[in-house]
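Only one protein chain is missing from this complex, and each of the others stays in its spot.
We call the chains A and B, going by the order they appear; numbering starts again at 1 in every chain.
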Amino acid sequence: MKKTSTSVLPAGGALGDEPLLAVDDLHVEFVTRQGVVKAVNGVSYSLNPGETLAVLGESGSGKSVTAQAIMGILDMPPARIPRGEVRFRGTDLLRLPEDARSQVRGQRVAMIFQDALSALNPVFTVGSQIGEMFRVHRGASRRDAEKKAVELMDRVRIPGARQRVHDYPHQFSGGMRQRIMIAMSIALDPEVLIADEPTTALDVTVQAQIMELLAELQRESNMGLILITHDLGVVADVADKIAVMYGGRIVENALVHDIYRAPAHPYTKGLLDSIPRVDQKGQELYAIKGMPPNLLAMPSGCAFHPRCPYRQDNCVTEAPPLYEIGPTRSSACHYWREVLDGSHG
Amino acid sequence: MSDTLAPAARRARHGKPARPPKPPRAASLWSDAWHDLRRRPLFISSAVLIGIFLIMSVFPWLFTSVDPFDAASCQLADARKGMSGAHWFGTDNLGCDVYARTIYGARNSIVVGVTTTVVTALVGGLLGLVAGFKGGAVDTLFSRVTEIFFAIPSILGALLILAVFRTGNVWTVMLALAVLTWPMTFRIMRAAVITAKSQDYVVAARALGASAPRLMFRHILPNAIAPVIVVATINLGGFIAAEAGLSFLGVGLRSPDISWGLMISDARERFLEAPGPLLFPALFLSLTVLAFIMLGDAVRDALDPKLR
C-alpha cells in the first residue's frame, strides 16, 4: 500500500537505536522587513512509537514553528532553515526532495490544528475532505473514499456519521469539528501525529473528551504523538515526557512526573505556580512577571533573565547550555540546582 | 508593530495574536500611515505628479507664454504641424498650439475632479455617518434611496441631467456627477461607522454618557474616515475621466472651453496623419488619473498593513 515511500524510507518495524522521529539542533528564521526573526534556535527532541511528547510554551516560543518545520509546511520564504535535521526513521526529511517529502506528509506524519473551523475548508463537505486522503494518496474511487470517511467518523465517534458525511464544517459543533480534523489526520494510519493546541479553542468539558480520544487512538495504533500546548493542565494525564520551550529554545526536558514534582527551570516553575490549585484557595495566584521576549531583539545571555526571580549577574551575559541534570532530564538554567531545591521546599 | 513577530505570514499561520488587540487610536493610525507613506515610491511619485498638475491648473501661464483663449494664437496656415521649437507638442486642426491648450486643459479637469470629490465626500460621508450611527428607520430610508442611485448607470444619468441644464460647464458637470455618485461614499462611510460603533472604546464612551454629536465626531468619525478618504482619492481620477467622456459626448464642457476630452475628440479625425493633438492631452489625462489612483492605493496600503 505504501507506494514509492518504501524506496526512500524504511517502513515500520525495528528501529534500532534511532527514535521514530528526532529533531536535532533545528534552527528556523523568518526574514522580515524589520530584520531576521530567529523563531527556533537549536531545538532537539525525539519521539518513540506509542510515546506522547508534550511541547509546552507560550505564543512565540517557537513550538508551532518547530512542528511546521517537521511537517514541511512553512512558507519558505519568508521562513528558512539554516541548520538542523528532522530525522524520521533515520532519514533527514529536510534533505528529501519535495516529491518524496510529500509521500511522508499527511500519510506517515500527520498534523491537526488548533481551530478546526478555520482549518477545514468551508466549501467542501467533511466527507469529501476526509475522503480526499484516500482519493489522492490511495487512488480510491469516490464511493470507496466516502465509505472510508464514514468509518473514520464512526471511529472518532461522531454520531450519525452516515448522514453527516455530507454536511459542511460550519454545521458541526466545535468538538465535533475537531473530531473531523482528527479523523482526517489518522485516515492513513500515520506513525507520528502532531497536535498543535488541539483543545485550546474548545470548552473545558469537550477538551477532556478530545484528549481522551487522542489517547485512545494512540493506544490502538501505537503512533507517536506530539502534543503542542501552552496549557500545563492539558498534558498532565496524557504525556510521557515534556519539553518546555522559551524564546525559540528548549529550556527544560523531563519526564512528566518529574516536572510536576520538581521543575528545574524557573520558567517551568513559574508556569506550574500559575496553575490555580484547590489547596491554595484564597491566596493570590502567581503570575510570571514581564512579557514574552521580542524575537527581533532577544535579551542577552539567558532569554528568560528579565523575568527570572533566580537571576544572577552572569545570566545577563552568558547563555546557559542545556545542562544534563539526570538520565532523562535537562535544564537550560545556570542555577537549576537552586530551582530544584526551591521546588522541593 | 505590536506583535513580537511582525510578519503577516506568521501571524496568519499562528491563528491567534500574540497579545490582545489594542483599541485603535486614530492619531497613531494616521501618524504611522504618514511615517510609512513618506518612504513609499508610489506615494512620492503620485504626490509629485499631483503637485505639478495642481500648479498647472492654478498658474498655467507659468508653463507657457501662449494664451490659447486668444484667437490670434491660432494660425490656420500652421494646422497639424509636428513638434517644433515653437510648438512643442505641434499644432491642431485649427493651427492652435497643442502644448498651451493641454496645459490650460488641466484646470477644468482638476476643478471637476476635486469639487466632485469634495461634494460627494461631504454629502455621502455625512449622510453615511448619520445613517450608520442612528440605524433604524433613518438608516433604512437612506439605504433604500442609495439603492435607487446605484441602479441608475452614472454616465447615462449624467448625460440626462446635463441635457436638462442645456449648458455644459465645470459646475453642471460636477453637479451631474455628484448627484449620481454620492451613494458610493455613503455606503463606505456607513459600513465603517457601523464597524466603529461596536468597538469597545465607543461603547465605553457611550456608557460614560458622551453626547451623540460627540460620539459621532470625536470617537467614531476619526476611526471611520480612512476608507472614505481612500475611495474618494481613487474616485477623483474616475471623475476626471468621466468629465472627458461627457465632454466627448457633447454634453460636458464645450468649445471655447478647453478640456482634454474635447481636444481628444476634436483630434480623432486626423489622428493617423497628426497623432499629437490626440496623444498629448490623452497622456496628460491618463497621468492625472493615474496619479490619483496611485495616491489612493498608497494611502490604502499605509492604512491597511494587512494587505501588504
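Here is the rule we use: a residue touches a chain if its C-beta (ideal position, glycine included) is under 8 Å from a C-beta of that chain, and two chains touch if they have at least 3 such contacts.
By our rule, contacts and distances are computed from a predicted model.
**Student:** Name the absent chain by its UniProt protein name; which of "NAD(P)H-dependent oxidoreductase subunit E", "RNA polymerase sigma factor", "Tryptophan 2-monooxygenase" or "ABC transporter permease" is it?
**Tutor:** Going by UniProt, the chain not displayed is called "ABC transporter permease".
**Student:** With respect to the chain omitted from the figure, which of A:A69, A:A119 or A:L295 is a touching residue?
**Tutor:** The one listed residue touching the chain not shown is A:A119.
**Student:** Could you tell which one of B:V58, B:L156 or B:A212 touches the chain left off the display?
**Tutor:** B:L156
**Student:** Of A:H27, A:H137, A:R307 or A:H334, which sits in contact with the chain we cannot see?
**Tutor:** That would be A:H137, which touches the missing chain.
**Student:** Of the residues in chain B, which ones touch the absent chain?
**Tutor:** Residues of chain B in contact with the hidden chain: 8-9, 12-13, 15, 144-145, 147-148, 150-157, 159-161, 163-164, 166, 237, 241, 244-245, 248-249, 261, 264-265, 268, 271-272, 278-279, 282, 285-287, 289-290, 293-294, 297, 307.
**Student:** For the chain that got dropped from the picture, name the residues of chain A it touches.
**Tutor:** So the residues of chain A touching the unseen chain are 71, 73, 102-107, 110-111, 113, 115, 118-124, 132-133, 136-137, 168, 170, 181, 184.
Everything that follows uses one rule, which is that only the chains that are shown with their structure count from here on.
**Student:** Where the centres are mean C-alpha positions, what is the separation of chain A from chain B, in Å?
**Tutor:** Roughly 51 Å separates the two chain centres.
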